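The complex appears here minus one protein chain, its other protein chains still in place.
As written, the chain order gives the labels A and B, with residue 1 at the start of each chain.
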Amino acid sequence: MSLFTDDVVTFKSVLRLAYNFLAGREYLKKKKFKDRRKLIAVALPFSDLVYSAGGVPVFPIRMEKFNINAYLAALNSATNLFGWDLTTKLLTFVRQFDVLKILDNVLDDVIHTINHKYNELYELGIENGISSDFCYGITSLTGMFISKGKNLDANINYTIRCSAWNKYSESIKKYVPKEIWVDIPPRDMGNAVELLSENIKAAIGELEEVTGNLVTDNSLNKQFRIGNQVKRFYKTILYEFSASDFYPCNPATFAEILALLGLSFQDYNSNAQRYLENISYLVKEMRKRIEKSIGMDVKGMPRIMITPVFGGWEPETHEILYRLGARTIYADWELLGMLEEINVSKNSDPIEEYAKYLLNAMMKGVGCDQEALTDSYIKTAKDLNVDGLVFNQVFGCHSISNCYSLLRKKIRKKLEIPTTVINFNKIGENVEQVKTRLGALVEMFR
Amino acid sequence: MKSLELLSEYSNYLEEQKLEGKKIIAFMSHDSIPEELIDAAGFIPLRLIFAGNDDLMNASHDYLPPSTCSFAQSCIGYFARKPNLYKFLELVDYILLSNHCVSDICVSEIISDNFNVERLNLYVPYTRNESAIKYYKIELENLRKELENIIGHEIPDQKIKESIDKYNLFKKKLAEIEKLEISGSQKLEIFQKAILFGPKILNEIEKLIQKNREITSNDSQTESNNKKVIFTGCSIFLGDYLMDLIEESGGEIVFFNTWIGHNYISQIYSDKILNSTDDPIDLFLYRFKTNIYGDHSVPDSLDNEISYLETFINEYQKENGEKLAVINHVIKFCDHFSLFQSTLKERLQNKGIQVLNLERDYSRANRGQLSTRIEAFMEMI
Partner (left out) sequence: MKAVGLDIGSLATKLVLLDENKKMIDWKVNRSTYDFKRVGGDLFKDILKEHNLSRSDVFVMSTGYGRNTVDFANDRITEITAHAKGVQYFYPDARSVIDIGGQDSKAIVMSSKTGNVIDFQMNDKCAAGTGRFLEVMSHALEVPINEIGTLALKSNSPASISSTCTVFAESEVISLFAQGSSKIDIAAGINKSIARRVAGMAKRIGVEPLLVFCGGVAKNIAVKEYLETELGFEIVRPEYPQLTGALGAALISFDNHK
């Protein structure tokens, strides 16, 4: 149980985001077969080039059928008939009488449903020969390709510091018809922007071949503008609302929304414009609720950043923290530099600007050395003004997870905020340890 | 030569070199490290090729989670514990960080941050396209500059070229070892020694080849009943008991398709290439570009490895009438080889080649089960 139905039932924007994530399969089918668009897999937030090429980016779990599909279909029919506004009003009304369980089932709970699917795909990866020693993220991503890779037209890979990631990217080529690579220089030796720009150009050429569309400066800039606005709204939620003393919902729901944003940000739910509208509406809705004092006074509840979660984490975490009297902040993409904007000024070269964006993200995030990465943790913790930091050490992760001992030292020296580590192997496997460690952490604030 | 003697000899060698004022650069990485450049600058290149054990792995857990590659754990352990036979690691002046895999990065960072060893960096791109080659060139030039800064003068092109020639000749000789009719363990010992000492032992290698040829021409050849296999995946490092287990189980490794083995030896320049340029950096770039089946590269490293193994097995069968089986050695938590093991096995088996995926760490407790797997595989083939 995670998303709190009572909270979210009136949160139209969240409902839409959740719906668009979970109903991806139907949407993608329509795009592929009716609109003849090309589906291109992405993982990590690297969808901009695909959008610019007129392809449909897909974080592959969204091709799956989720358990709540029947309810989603009903919800879809209702929104077609009444529109979102009326539908949510109607659902709120109906729920009072406990007659229809549609919304409860959709929202009870979104993240749990997604994570349940993650576990299934993890098992599929293991069944197909991925050693159980590999991290959860890579194993379940492999499962996603085994399950639905054949429906894709291509997959776009970006090389990063993690060698398991790069080799995983090579390994999935047996499940997709085409692989497109963007080799990101490991560090900037003066010519990295130029070289990465060449690689981006080559990738664009391949994308054009797959989609049959031309990528122009305009199409790139158009997408970057959308992305920049999305990032601004995302940051507003992270910096403004999450730091507020009054939340538009209870803190567990708030964390759930952050988790949903974290997942959906990777492909913008396959429709960047729609995603922008949703996240813009989310910000408006949150603001309005706070103004009307709908939500929860969270003053005095310590704010704990849990990170990294993008490779898998225990979804009970934020609810455990809530019950312990704390708030949870998920801010991976900010920490890893993915929420930086891309320059779209008049005379800029969009390919070069995208190269700069990628390089910046690499130099502070998934491509850099331990020193720089741990500095990014410290900076984000400072910027977000969190009261504590929980490091999610993923079993089998040899890249970010190895940073913890250095990070702990730095936190002690530079931040002096409570910190702890929780170990993650697979969802549901280690809840008791999580409870104990988070309990001890929250006690430090008393 | 057994590993204890080799380590002792190596230790003496390094001590002598240090007394002569030479500095030592250690590194974990494999195929994209220009050891000739290090040699030309007057440093001793020291590849960390030492197998681990429980104690060493445990010692690393203050720095890394236990779910890290056992070899990487052990490398940290060597610097943390400095066991008697490995006291020479105290002589290391620099660690050269490369991104062969992420454990390579982490281990090098940890060694330099915690054990008073200065760090140099050489990052290597994953692909082999034109911009990757340009990038690698800049990294090489940067490393050259860093070395020059340390020694206080330029490293002349000519000196690097001479070093390349020296190593090239050495590798050519090692390639002859591959073809000798000696046991797998004997070959492995030579390869391990060669990788530690480099061209310094060229004479020794030449004599060994000569001696072996004489023995072979005098002896009538006896057919061995051992099961012949190719060894691929992670290298067998110095001090590992794995080779003993394989031979005790009746296995005979006829070809080491690993870094300590053919991957190192095969990086030979033809005379034509050697003479094609005066710029030694170009030669490094050529080697980088043509090394397409090194496990660091993407996107086709596995395809290239499978195709190489298949060709080798077919040719061996034509020449010797025997079909080789494959042992794919995977050190636990190795990002590169672990992920591919099931695909490699499946694809080779589809071609009628038997494969044993041997995943293991360096713990003592593993030995019994490892032995069962190997023996059962030998019984199967």
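Note that contacts are C-beta pairs under 8 Å (C-beta built on N, C-alpha and C of every residue); 3 or more make two chains touch, one makes a residue touch a chain.
Because the structure is predicted, anything quoted here is derived from the model rather than measured.
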item	value
Touch with the omitted chain, as defined above, among A:112, A:187, A:356 or A:426	A:426
For chain B, residues in touch with the removed chain	332, 342, 349, 354, 359-361, 363, 365-366, 368-369, 371-373, 375-376, 379-380
Residue ranges of chain A at the interface with the undisplayed chain	119, 123, 126-129, 131-133, 425-433
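As a convention for this text, only the chains that are shown with their structure count from here on.
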item	value
Rounded Å distance, chain A centre to chain B centre (Cα mean)	39
For the chain A and chain B complex, residues of the former touching the latter	128-131, 133-134, 138, 157, 159, 161-164, 166-171, 173-174, 179, 181, 183, 185-187, 189-192, 195-196, 198-199, 202, 369-371, 393, 395-399, 401-402, 404-406
For the chain B and chain A complex, residues of the former touching the latter	62-65, 67-69, 72, 99-103, 105-106, 109, 113, 121, 123-127, 129-132, 134-135, 138-139, 142, 296, 298-302, 332-333, 335-336, 338-343, 346, 359
